[in-house]
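Mind having a look at this structure? Questions to follow.
One protein chain is absent from this view; the other protein chains keep their places.
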Amino acid sequence: MAYNAKISRVGAMTLFDLKGKQTALAGWAGEALPPFPNTPNTSASKDEMELLFIGPDHWLLHAPLGREAELETVLTPTEAPPEISIVRISDTQTFFSITGPDAEQIISIASPLDAHLSVFPENGATFTEAFGLKALILRKRDGFSLSVEQSFGDMVEDYLERAMS
Amino acid sequence: MLLIKCPFCRERSEIEFVYGGPVGPDRPDPTICTDDEWLDYLLMVPNPTGPVEERWWHAKGCGDWFTIWRSTVTHEVVDRPGDE
Amino acid sequence: MQNYSIFSLLRNGVTGHKNWSEAWRSPPLRDKYEVIIIGAGGHGLATAYYLAKEHGITDVAVLERGWLGGGNVARNTVTIRSNYLRDQSIPFYVKSVELYEGLTKELNFNMMHSKRTMIDVVLNYPKMRELRRRQLTMDIYGSTYEQISTEEVRRRIPALTGGRPGSRLPVIGGMIHTDAGVNRHDAVAWGYARAADARGVEMHQQTPVLSLVRGTDGRIEGVETASGTVRAKKVIVAVSGHTTTLTETVGLKLPLRTMNLTAFVSEPVKPLVDVVVNCPDLGFYFSQSDKGEMVIGGAPDSGQSFRRDIKQHVFEDTVSAMLELFPSFKKLKLLRQWGGHLDITHDASPIMDETDIGGLFVSAGWWGGYKAIPAGGLTMAHHVATGRPHPLTKDFTVKRFRHLDFIMETGTTTAR
Partner (left out) sequence: MNNRLAEGGRIDRSRPLTFTFNGSRFQGYEGDTLASALLANGVALTARSFKYHRPRGIFGAGVEEPATLVELLGKDACGNRPPTTVPLRDGLSAKSVNCWPSPRFDFGAVTELFARFIPAGFYYKTFKWPNWHLFEPSIRRAAGLAAAPADPPSSGHFEARNGHTDILIAGAGPAGLMAALTAGRSGARVFLADEGNEAGGALLSRKLSVDGQTALDWVAAAVAELAGMPNVVHLQNSTVWAYREHNLLCVNELDPDHPTLLERNWRVRAKQVIVATGAIERAIVFANNDRPGVMLSSAVQTYVNRYAALPGQRAVFFTNNDSAYAAAADFAAAGGSVAAIVDSRTDVPKTAKAQAEGIEILAGSVVCDVTGRGRVKSARVSDLGGGAERFIECDLLGVSGGWSPTVHLFSQSRGTLTFDETLVAFVPDVPAQKCICAGASAGKLSLQDTLQDAADKAVAALGAAGFKAAKLVAPKAEDAPYSAEPLWRVECNAKGKAFLDIQNDVTVDDVHLAIREGYSNVEHVKRYTTGGMGIDQGKTGNINIIGTVAMQQGTALPDIGTTTFRAPYTPVSFGAISGLREGSVVLPYRHTPVTKWNHERGANMYEAGARWRRPGYFPQSGENFQEAVNRECLAVRDRVGVYDGSPLGKFELKGRDVGNYLDLLYTNIMSTLSPGNGRYGLMLSEDGLILDDGVAMRLGEHRWIVSTSTGHADAMSQHMEKVLQFDHPDWEVMITTVTSQWNNATICGPRARDVLQALGTDIDLSPDAFPFMSLRDGTVAGLPARVVRVSFTGELSFEVNVAPRHMAELWDKVMAAGAGFGIEPVGSEGSHVLRVEKGFLSLGHEVDGTVDAYDLGMGWIMSKKKPDYIGKRSVEIRRAGGSVRRELVGLLPEDPDEMIPEGAPLTPGGSKQATEGLVTACVWSVVNGRWVALALLENGHSRHGEIAHVRLRSRVIPAQVTKPVFHDPDGKRLRS
């Protein structure tokens, strides 16, 4: 039987790249942010926003695109002190939603990431490889979110269609 | 395809990483070292039949650069020689 | 040396093939020779042969840790060509191709040399520009290379049905290298060994060299083997991959890294592709062996390796690339795969030189060294016998690294 999964291209989301020590970031923008997740490659959420712990001293703030302007105002990237870096990168990634009972199988075609629940938890969030590209994979209700560098979006859409055919 | 343990992301497939070469001598201070010291640093990389320390970049993951010790003969990741 | 011909074959056929003599002897190892060659691979055996033939030096022992002809000469893709980029390289490979073409007659051993032409299938304009640069420089040295149209590429390789207009990377043309060919790799090792043996050279298999030995004057004095010390004033290291393992036993560092390059073959099928196909843009090359197998190569593994495994992702890259141009191969099956060890220099050109240790010569850094075997042997023998580098290898020195004067040679195949 063919795969029982649904794939849709979501496009851009609000993304801010946050680097620096957690304390410094929390000091600058802590109130605007969800709590900092403690475990690498997991996320914590608040008000439709998610804070993804995706590298050493490195987080992504992820939210619906409509929140971008508001968050920019709160985070004031250009004013941030030298020891932290906040860069708006919403346009750099394009997102796909993969849901349904076979979503994990689609991920296994795309990526070498072990997306089994015992390894990649409910709040899993990590950069990995998908279709030869650097990709961000988030576990979502009923499936996954997969995003790649925006310029590769058409290619990944093409690939996902082939996987589902 | 190795399974490489990234300090941040734990075990991941080699295709997420970029190889960065073996770790040789430290970079000498170019303002005072001799030509030979410089050339040794630049060209005479370790090439053992056995454990070698090498650099890997988690290019498609967290972006960390780190080193592992790996046997060039078996490809197994091994402890740093001298460590237990 | 026993003559091989259709007549000797018929004669022996009648007598049940009981009278064939050994291709080479297995004499006892002596404790002293004029020249020791470490490594009974292609380069070691060819050097031994030319030392004897060209310079009359026959007091030579070839020491082999495993079995004769079991190194890279046993595990390559047998592509012979001379389409290089630089003035330092092209004439050397032109010579090698020329020697290969005469080798069957010279050694009285059928190399099955098949001068069947290589076609570079080009998908990208920058690559076409680079290959045209090669063409014009190669022409100076008499190596053949011509640009051909996409239609001509398809006419000569009917199985190439992919890369159509509108595809991911359409074929834009090709370069044809008529000097190129393939032959039988075992025959190269065996033919050189037999001919060297006939001139008095000794082959010693299962004789690993544990270390090199230097004299009090700092010059090389011989080697230490499992069966004792063997002395010689001149020692040649021709052990692709393990060069530094040996030279470091006398404290000699060389700018070499050992890597694993892999190849694989398909099941044998009836004749389908008559030329060597190389696609530098996608990174694969192959030819069909006389037995019918597609012999396929791609990129080397990253990282240092003394292991003859294949990396699944490197392998998949090569297969996907091949199927893009040859989609009918999807139903063709992989039969066998293997790897070999190369040592590569910083500039991907070889080191053919006497080292800082007097009397110690190295033939190393071969990156696609199969095609270089005859000229490599000829020139190394010249250097050892005369004390001067052969004009064809005068630039492949160790000294070039002292001033970082690289001979950047990236080759036409992905594997360089």
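A, B and C are the chain letters, set down in written order, and residue numbers restart from 1 in every chain.
The rule we apply is simple: contacts are C-beta pairs under 8 Å (C-beta built on N, C-alpha and C of every residue); 3 or more make two chains touch, one makes a residue touch a chain.
Predicted model, so just to flag it, every value in this text is computed and none were measured.
All shown chains touched by the missing chain in the whole complex, by label: A, B, C.
For the chain missing from the display, the contacting residue among C:T47, C:S143, C:T225 or C:S266 is C:S266, taking the whole complex into account. Although one chain is not drawn, its touching partners on chain B can still be listed: residues 1-3, 13, 18, 20, 27, 29-31, 33, 35, 38-39, 42, 55, 57, 59, 63-65, 74-76.
Interface residues of chain A facing the missing partner chain: 1-3, 12, 17, 19-20, 78, 80, 82-85, 87-93, 105, 108-109, 111-114, 116, 118-119, 131-133, 149-155, 158-159, 162-163, 165. Along chain C, the points of touch with the absent chain fall at residues 4-6, 8-10, 13-14, 16-18, 20-26, 67-70, 74, 87, 104-105, 108-115, 124-126, 129-130, 132-137, 139-140, 159, 167-169, 184, 186-187, 190-191, 205, 266-272, 282, 288, 290-292, 307, 309-312, 315-316, 319-324, 327-338, 346, 402-406, 408, 410.
As a convention for this text, only the chains that are shown with their structure count from here on.
For this pair, chain A with chain C, the centres built from the Cα atoms lie 49 Å apart.
Work out the mean CA point of chain B and of chain C, and you get 29 Å between them. Counting only residues that touch two or more partner chains, chain C has none. Residue positions of chain A with contacts to 2 or more other chains are absent. Interface residues of chain B facing chain A in the complex, by the touch rule stated above, are 7-10, 12-13, 15-16, 59-64. Within the complex formed with chain B, the residues of chain A that make contact are 40-41, 54-56, 58, 112-113, 126-129, 133-135.
Within the complex formed with chain B, the chain C residues making contact are 242, 244-245, 253-258, 302-307, 309, 311-313, 343, 346, 401-402, 404.
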